[in-house]
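Each chain you see keeps its place in the complex, though not every chain is here.
As written, the chain order gives the labels A, B, C and D, with residue 1 at the start of each chain.
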Amino acid sequence: MYDFNFAPVFDSFGSLLVGAWLTVQMSCIAMVVGLILSIFGAVGKTSGPKPVRIAINVYIEVIRNTPFLIQLYFFFFALPALGLRLGPNQAALLALVVNFGAYGTEIMRAGVASVGHGNIEAAKTVGLNFFQTLRYVILKPAMRAVYPALTSQFIYLMLASSVVSVISATDLAAAGNDLQSQTFASFEVYIVITAMYFAMSLAFSGVFALIGKYAFSYPVNR
Amino acid sequence: MSSQPVPTVQLAPELAIEMTQIEKWYGAFQVLHGVDLTVAAGERIVICGPSGSGKSTLIRCINQLEAIQKGSIKVNGTVLDKNAKTVPLDIGMVFQQFNLFPHMTVLENCVLGPVKALKVSKEEATQTAREYLKRVRIPEQADKYPAQLSGGQQQRVAIARALCMRPRIMLFDEPTSALDPEMVKEVLDTMIDLAQDGMTMICVTHEMGFARAVADRVIFMDHGQIVEENSPELFFGNPQHERTKNFLGQIA
Amino acid sequence: AELANIKDAGVINIGVLIDFPPYGIMNENNEPDGYDATVAKMFADDIGVELNLIPVTGPNRIPYLLSGQVDVLVSSLAITPARAEQVDFSNPYAAIRIGIMAEADLDISSADDLDGVSVAVARASGQDATITEIAPEGTVIRRFDDDVSAVQALLSGQVQAIGASNTVMAQIRHVAPGQFDEKFTLNQFRLAIAVTPDAPELLAYANAFLARVTESGALNEVHMQWLDEPLPDFTE
Amino acid sequence: MIREFGPNEIIYITLAIRYTILLSLIAFAGGAVGGLIIALMRVSQNKYRRWFAVAFIRVFQGTPLLMQLFLAYFGMAILGFPIDPWTAASFALILHAAAFLGEIWRGCIEAVPSGQHEAARVVGLGYVNRMRHVVLPQAMRIALGPTTGFLVQLIKATSLASIIGFTELTRAGQIISNATFQPFMVISLVAALYFVLCWPLSKLASNMEHKFNQATTR
């Protein structure tokens, strides 16, 4: 039987916390920026001119049908050849934004579609233009309709970010891997970082529930 | 200012709406077949007819929610641009399904258009909104959300919201047919009240009581055409067309 | 597992790398091959059991051994004190030299010069351990999952230097001639067979086996075949 | 010692797709059964079943699949239950898929209007008949789109099984790129292969969602 020894892991717990903090930061930034991207993507895909629609479609299909790992490689190793050199954490962040943007666009599109056509017509009859309608009439109900989908996509993204260590980004999984290669206490490290990811996803679920309660708490029928 | 010509006194009654030879297709299906309709300012018109006859389509064409393929529409003397993306601001509309914005309070619903589209100050818009809410007899509901109101109250909010834009013409598309019997009365009372003000009104409805009480003219549509057109007394008392007679027989 | 269990089972599971040429490669038939695999083959034949080669990676090879998924590692594992606390090492069967390679015009000649320089290494490798230990505070160590990613980081300009073995450095010279050169040697590592701490008989057997094949010249022959140079002298 | 990136290498990578497909199929078939059970428990009247389902979903949606795979394979072994990689990968992928599918399908079951449950009760159907003949067939239509969508994610997620020694598509790519030092050729090929595998499914999913939306909006 293997002798568990968590002491070396907890001795270096600080380094894991630093990694976890980076994971949280990267995920949050990716979510906010990705969400903005998603909103424009969704609107572009629903009512943009044809070339825009095609471009958005290509973007969505390419990102959704290739592994995140490969997208990471691309942003880190291939972009320098195109003249854009990003550090590992920046490249990871960019990959996360681009990835979340693709999924988010599809989700937001469903949200926009769920806002009744009647509401959009009503907005027209009180004289609102396209952007006003989007901003004041569509956005909030659309977000409310797809809020669960958006938040679970975010959690999925945060967990998927555990592969960014392959391009030497320094997130929680990377901190765990480094600690592992120093102490060789692989199982202890993996158990601890799994628990940390779990704690983070629970915490985020809680925060999202709270945000949902306040931001989207208007009553609806049925 | 003084260099401008003094407006001439109008002899003929001013025309609110002039529709000439309107034709409208959905794809290959023709919904409106050369409809002509003229509505004087201050006139109150009721449109009825069987389901699918094109009533909704007709009034939606008036405020540009639907594009027409042929014919022309003049609103308050101006010809509507067929390619315009916005609706004419002096036409208010009340939908069958209310279409209130669910994430805004009653007051926010009423204030949105005036503030964003008419660029009225927030204070002024709020004051106007409160007046109209009083007018439709639900001033105390101002801070509730639509879902917290009964159907009749929601429809009255929709009316107030349309009025806040201070339109000269109001369109109603079966405003009471989504309501419980008791709530129908509340809304009809509100509408009768408005009619007394001399506002131009076009209302799609099957409520004969309402038609009798306020309509200057009743229009019967079938298959995308205006089949019969008369004063309420003559329309209900002595319908001319076979189709009208049949229809009245069934909804009675 | 202990030697007796292996003999009972009639088969030995040996973990080898397949992404560390020429020690561990994937051959034309897409089977694990290389110096390590050949040594593993000799070892299994010596015990008289069937050989089952299991491909492992740098980061996961020790979990493979400790969890019993392989009986023995012949996976270019360098002897380090930290590792020796987790696994038992045999006598060495190969040696490897690791050094720092960097852009030709970068002026560095010792560990102290690494201050402010970004260095790529394969995570959990000997060079990772060494650089982590000796590099000054300001060194930016970028850890990748394997050597090829580290090399790619160097080639694409994401890092200025790389810590790598002599064989990897040879490959860099091959793909980017003249662009990079070796600045200094970091360390000599002796590579050993690793077993779990609870298998002293297996360990003793492995040492006896290595003594035998070194004595007979068989190990040297294999070393010549894969590395084009004679087996180094481990006694120094 | 450097291999050239030639036909042999392309074939090697392309053939590795069979593990990707096999792993996906196992995960999906097992996950479908588990997901249905979890979904039904999640909408059950019995609160302990509901709690179990919620806890299950929380744990397996709340931890990275990579860690689940690692702990299933190496973790079970050090606890004294050594299992082969197939069992470990199946275990982890099935639990992962069951949690996600359970959650997706719960939503679909709840999307069937309560009037349907009531009408079924009124014509005398018990729980099993109600679910089998009335609720599940309708939920299935709603579920087809999101389910296929998840399948795409699952196919890509099987690449994580390389941590426990599977030479599936991604790992095969890594091996060849290590041997040939041609990472870009390899990555492009691997990405293209994933795209070929996933894109038809994505298309199918969006077509079905589109159809369903049309059917429900009269």
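Here, a contact is a pair of C-beta atoms (placed from the backbone, for glycine too) under 8 Å apart; a residue touches a chain by one contact, two chains touch by 3 or more.
The structure displayed is predicted, hence computed values, not measured ones.
**Student:** Using the labels shown, and knowing each kind appears once here, what does the complete complex look like as a formula?
**Tutor:** Tallying all copies in the file yields the formula A x1, B x2, C x1, D x1.
In the analysis below, only the chains that are shown with their structure count from here on.
**Student:** Relative to the centroid of every protein C-alpha atom displayed, which chain's own C-alpha centroid is closest?
**Tutor:** Chain A is the most central one.
**Student:** Report the inter-chain centroid distance for subunit A and subunit D in whole angstrom, where each centroid is the mean of the CA atoms.
**Tutor:** The computed centroid separation for subunit A versus subunit D comes out at 19 Å.
**Student:** Using the touch rule from the top of the page, what residues of subunit A touch 2 or more other chains?
**Tutor:** 2, 77-78, 186-187, in rising order.
**Student:** What residues in subunit D touch two or more of the other chains?
**Tutor:** 70, 74-75, 78, 183
**Student:** Go ahead and list every pair of chains that touch.
**Tutor:** Result of the pairwise touch check is A-B, A-C, A-D, C-D.
**Student:** Under the stated contact criterion, what part of subunit A meets subunit C in this complex?
**Tutor:** It is residues 2, 76-78, 80-81, 85, 87-88, 165-168, 174, 177-178, 180-187 of subunit A that touch subunit C.
**Student:** What does subunit C use to touch subunit D in their complex?
**Tutor:** It is residues 18-22, 25-26, 28, 30, 54-56, 60, 63-64, 66-69, 146-149, 151-152, 167, 171, 174-175 of subunit C that touch subunit D.
**Student:** Can you tell me which positions in subunit A touch subunit B when the two form their complex?
**Tutor:** Residues of subunit A touching subunit B: 116, 118-119, 121-130, 132, 136-137, 140-141, 144, 216, 218-221.
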